[in-house]
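As you look at this complex, bear in mind that one protein chain is not there, while each of the others sits in place.
Right after this comes subunit A.
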Amino acid sequence: MTTQALRTEAEPTEAVPGRTAATAVRTPRSHKLTIGVLLAPACVGLAIFQLGPLVYALLNSFRQVSLLDLTNSKYVGLANYAELLQDTTFWHSMGNTLLYVVGKLVVQVPLAFALAVLLDRKLRGTALARAALFAPLVTSGAVIAVIWNLMYFPDTGLFNAIIDWSGLPTQPFLTSSAQALPAILLVGIWEDIGFSVLIFLAGLQAVPASVYEAAELDGVRGFRLARFVMLPLLRRTTMVVTFMATVFSFRVFTPIFVMTQGGPDNATNNAVYFMYQQAFQFSNLGYASAVGVTVIVLVAGLLALQARLLRTDLEY
């Protein structure tokens, strides 16, 4: 949930002159009271349930705390982080998370761009395809995970029925440590790609028609039109799409909880699932918090890297 800051910068909303609201108000005290009453619930809510927990997580990452007994905590400095560095399961789950991110970016972003270009052309079937692509956006992760789980089932699942019908050997999917992560990745792409398409589509529709007309006159079309006209114009949009795909990839939990529980043999364990296990199975609050802080730092680093790459690559 994250593009606002980018957008606030871009929109000159502050450019309205005479923005000192108090000038028009005659009864300052009741005015202040009203403002306070309107603002307070939001501020209190965000402080208690968002910002408070963020600070609390940061503090806890330097402590040894059990979820079962919060009063008996002990300051341990960087011990949690040091332990993380030596925890092979943690490294494994971070590795899986990064593989998932890379898979998502490599497959989902280009595919979404292509689909958005196609939808933008208003061909026959566009309305239906749009609805189909966006349907997963309003379907719960739990339902998606349950349905895909059944489709992947080794003996009786739909995919193996289709594979068997076409004469190929059936596959173990989620029960194989080699296939489980790609299988989970596929679910993620199916679930999220509509979102990327949506953002690209909004970007494409903001491009003035005159640009396309000029390109048409110059004889630029097809692949070259996409590569040299659309992509450079959509630089900012592309950045938003890759940002969102990255952030969502770090947050994957439901399919792993429902379909594999991190298995087989940790093949689908990831950062959030590892954190969930540490906190709610081992009650290890401090350690789980250290994982959370590490993830925040890592995500921020990845986004910074992407911002840099996309900027230099497409500058012209």
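Definition applied: contacts are C-beta pairs under 8 Å (C-beta built on N, C-alpha and C of every residue); 3 or more make two chains touch, one makes a residue touch a chain; residues count from 1.
By our rule, contacts and distances are computed from a predicted model.
Missing chain, UniProt protein name: "Carbohydrate ABC transporter permease", from among "Carbohydrate ABC transporter permease", "Nitrite reductase", "DNA-binding protein" or "Peptidase U62". Across A:A145, A:L181, A:A267 or A:L302, the residue that sits in touch with the chain not pictured is A:A145. The missing chain, though absent from the display, is touched by one residue of A:V101, A:L234, A:L285 or A:L302; that residue is A:L285. In the full complex, subunit A contacts the hidden chain through residues 1-5, 7-8, 13, 16, 18-22, 24-27, 30-31, 34-35, 37-39, 41-46, 48-54, 56-57, 60, 67, 70, 115, 118-126, 128-129, 131-151, 155-158, 160-162, 164-165, 190, 192, 194-195, 198-199, 202, 209, 212, 216, 240, 244, 247-248, 250-251, 253-254, 257-261, 263, 272, 275-276, 279-280, 285, 288-289, 292, 295-296, 299.
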